[in-house]
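Worksheet: one structure, shown below.
With one protein chain removed, the remaining protein chains of the complex are shown where they sit.
Labels A and B are assigned to the chains in the order they are written; within every chain, residues are numbered from 1.
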Amino acid sequence: MAEDRQPADIVEGATSGDVEDEVQPTAKSAEDRKAAAALSKLDSRGDDEGAAREVDQEAVKNAMSALGGGADKKDIKVVKVDAADVKLLVEELELPKPKATDLLKAHDGDAVKAMRAYLQPDV
Amino acid sequence: MPQTLSTREANLFRTVIRHYEDKQYKRGLKAAEQILKKNPKHGDTMSMKALILNAQGKTEEAFSLAKDALTIDMKSYICWHVYGILYRTNKNFDEAIKAYKFALKLEPDSHQIQRDLAVLQVQMRDYPGYIQSRFVMLKARPQLRQNWTALAIAYHLDGNLQKAENILSTYEKSVTATPLRTDFENSEALLYKNSIIAEMGDFEQALEHLEAECKGCLDRLAVMELRARYLTELGRKEDAAKAYRALLDRNSEHPDYYKGLVGVLDIAADDEGALKAVYDEYAAKNPRCDAAKRLPLDFLSGDGFRAAAKAYLTLMFDKGVPSTFANLKHLYSDTFKKETLPVLAEEYLKEHSGDSTTDGHANGDSSKGEGAALYFLGQHYNYFMSRDLSKATEFVEKAIELDPKNVDFHMTKARIFKHQGEIAKAAEAMDHARSLDTRDRYINSKAAKYQLRNDENEKALTTMGLFTRAETVGGPLVDLTDMQCIWFLTEDGEAWQRRGDFGLALKRYHTIFNIFDIWQEDQFDFHSFSLRKGQIRAYIDLVRWEDQLREHPFYFRAALDAVNLYLSMHDKPQNGANGVEGSHANGDDAAAEKKKAAKKARKEAQKAEREAAEKAAKQDPNKGGAQKSKDGEEMKKKDDDPNGVKLAATADPLGDAMKFLLHLLQFSPKNIEGQIAGFEVFIRRNKYLLALRCLKASLALDKDHPKVPEQATRLRKALEGAMGSLAPKVKEVIESELAAVPGA
């Protein structure tokens, strides 16, 4: 019923990491291009200073320290895995090595248990 | 040893970067070469040159140059960063991540590299890595709200809801000024936080937060819907009912709202009158509302149903609504309803017969009134639960008599032919329907589909070509591929397969596979875009959908087709390439004939291809039509196997099938067709554990499926011979697991 043309610049898949590069109307003249370039610069700098929201710097600092060190280390049980078992699982179940290792670890390194578990339908 | 640049060249180096950023590749290249003339071993310049070459589509050259740059200057973060970018643009995200990490080690403060790395991590679903990256980015710029939001998202996606909420709250507490009501980012962030609270299952708190903080949020519908949901969860029925009523006032065509309302009204499930009254209120309020009149048909029974159905059908027939049957056929699971509806339609017909020929209320539009009732009955008898094809034909013919130029009527006629197994007649009838409205792409699409079902690939493509872009180089097929027209590619592939042209069939299935790759990659740009736009809930929705992307029936169908085709190629190896040539010695005349025809068809396709290529070559490369070639912009990659000859010539069809099969089993494990195909592939590859796994899944899904005992027997038989050569642990697994599978 109502329809538009798709902008010529839009590219499928991953590009520069920003769709706006595509969907913004393209600059026609050199003059426009300059302006567009300036705009895009503004934009990336906007990352730093653009949104000058009033934030209490002190509070931010406190909040940051309260956050601690980023990603938490999850407790990982130490399970010894036999390399031959990993190889067996890679061969028989066609799993990538890390996945085979994880599967074994999850079953205390018992290859039979691991394989049996893998065979169960998840219904 | 890396060389150092003079001031003049250092300036030149900066212009290289600027030209690259402005996509002025030729100029950038010129400047880079100027530097390299004097400093042939300047790693950073070599890398920048590689980057430009890559942007121009010269991938191999770019990679080799970037590697050279790295050997010269291992300690340059620019070289590593460029190396990462090359991998990224060539879709090798794992390698790109590694390169970025090296670059970051050398230049820990580079915001740019950190950001690039973070995007790749979330794309690859490395959530712990993403959390780490976003944490560093937040630390560098805590004054930016999006950095807080991003870290919350990282925790959220990693499943740590509490942490996600804490981070959002921490930021909120550090803001001193009250945000404007029109601050969209703020409004969305509040709703995002609210959705996290609800996801934790704490509806009490979610409601409290919603009412205290989100009243002014710009997404009003979301606030109203969430409120209704929370109130329901908390058992505050009276308030919930009000909330649902408000929603219904906004949109009375959304069945969930009725369901929500009825759910909190304490009406006995069998009190049909009271239930219907709820809907009647909205039918009266919104005379043009369909849902309020139609939905009661789902729960009404007996005379109540009859009366309501009669009123509904009368209204629909009077208006000539073509989807009336489609909107009611789900009722057919109830025998009484299935039998009542056609009786009512016949009654209507009796009352109105002749209306359209005299001056009846249908105002000369014969798709209304009598025509609509005939159309309904035609569809009724064509439907698989109430099928009587001769009756269906009778009604449709009557409808056509009344209105010979009605597209819908002719469309149903074609469908009846299809169900009669008259595929050629069906295609013809659908094409006739198409000819009645040549400006409508819908009927054009249907005509092409029916031509494909009749194995008329060439004709179908011509039909499709009536609506594809004429300017697309390469013709309709290229346009349909560009536009990701999955249905056509699937039907076209299946038709080629029936015609014995395995090459073209595989080509289509692989094209569909690639489109799904593109769709998965499409999310890439949104990881940073959405943060800037602030539409976080929509972004989370996207990420979760992308995680399940390949469970889509579009993928399943094409992938299953491909697996089954590869299976048959394995079982009956073809001598010639493309599965078409050769093997005439088999003596199967029909098959030979088929192959001959396919060969001819392919020659035609090749000819068209050649012509398209010539046409493309004639175009001035500087003024390319569809692909506006900016200075050196990447030209479309040429397909070196347009007819799938190489695909069909595979020496390892089972190995090729795995590419499709793995996704089938991973994303649609509950679809028994995939499990059955999986078994067939694995048993041929002697992967007994995996075959058993598929069999067990099939068994769990439908133990009565005829394939299940058959496959069980075959597995046992295969194992009889193979047991001796199996590893003891595998043997142990099989013995205990197979015992649980019924059958001899």
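Just so it is clear, a residue touches a chain if its C-beta (ideal position, glycine included) is under 8 Å from a C-beta of that chain, and two chains touch if they have at least 3 such contacts.
Heads up, the rule we're going with is that contacts and distances are computed from a predicted model.
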{"item": "Hidden subunit of the complex - UniProt protein name among \"LANO_0H07976g1_1\", \"Acyl-CoA N-acyltransferase\", \"ER membrane protein complex subunit 3\" or \"Large ribosomal subunit protein uL14m\"", "value": "\"Acyl-CoA N-acyltransferase\""}
{"item": "In the full complex, displayed partners of the excluded chain", "value": "A, B"}
{"item": "Residue in contact with the excluded chain [from B:P40, B:P108, B:P255 or B:P404]", "value": "B:P255"}
{"item": "Contacting the left-out chain in the complete assembly, out of B:R125, B:H330 or B:K600", "value": "B:H330"}
{"item": "Hidden-chain contact residue, picked from the options B:L389, B:A424, B:L542 or B:A649", "value": "B:L542"}
{"item": "Chain not shown: contacting residue from B:K319, B:H419 or B:K731", "value": "B:K319"}
{"item": "In subunit A, positions touching the absent partner", "value": "1-7, 10-13, 19, 23-25, 39"}
{"item": "Subunit B, residues in touch with the chain not shown (by the definition above)", "value": "180-184, 211, 215-216, 218-222, 224, 227, 239, 242-243, 245-246, 249-251, 253-256, 288, 290-291, 294, 319-323, 326-330, 333, 407-408, 439-443, 445, 467-471, 483-487, 518-519, 522-523, 525-526, 529-530, 533, 535, 537-539, 541-542, 545-546, 548, 551-554, 556, 667-668, 670-671"}
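Operating definition for what follows: only the chains that are shown with their structure count from here on.
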{"item": "Whole-Å separation of chain centres (CA-atom averages), subunit A against subunit B", "value": "20"}
{"item": "Parts of subunit A lying in touch with subunit B, wherever the complex brings them together", "value": "8, 12-20, 33, 37, 47-48, 51-57, 59-64, 66-67, 69-71, 85, 88, 92-94, 111-112, 115-116, 118-123"}
{"item": "Of subunit B, residues touching subunit A in the complex", "value": "21-22, 88-89, 91, 111, 116, 119, 123, 128-129, 131-132, 135-136, 138-139, 141-146, 167, 170-171, 173-177, 179, 185, 484, 517-518, 521-522, 524-529, 626, 628, 669-670, 687, 689-690, 692-693, 696-697, 699-701, 727, 729-730, 732-733, 736-737"}
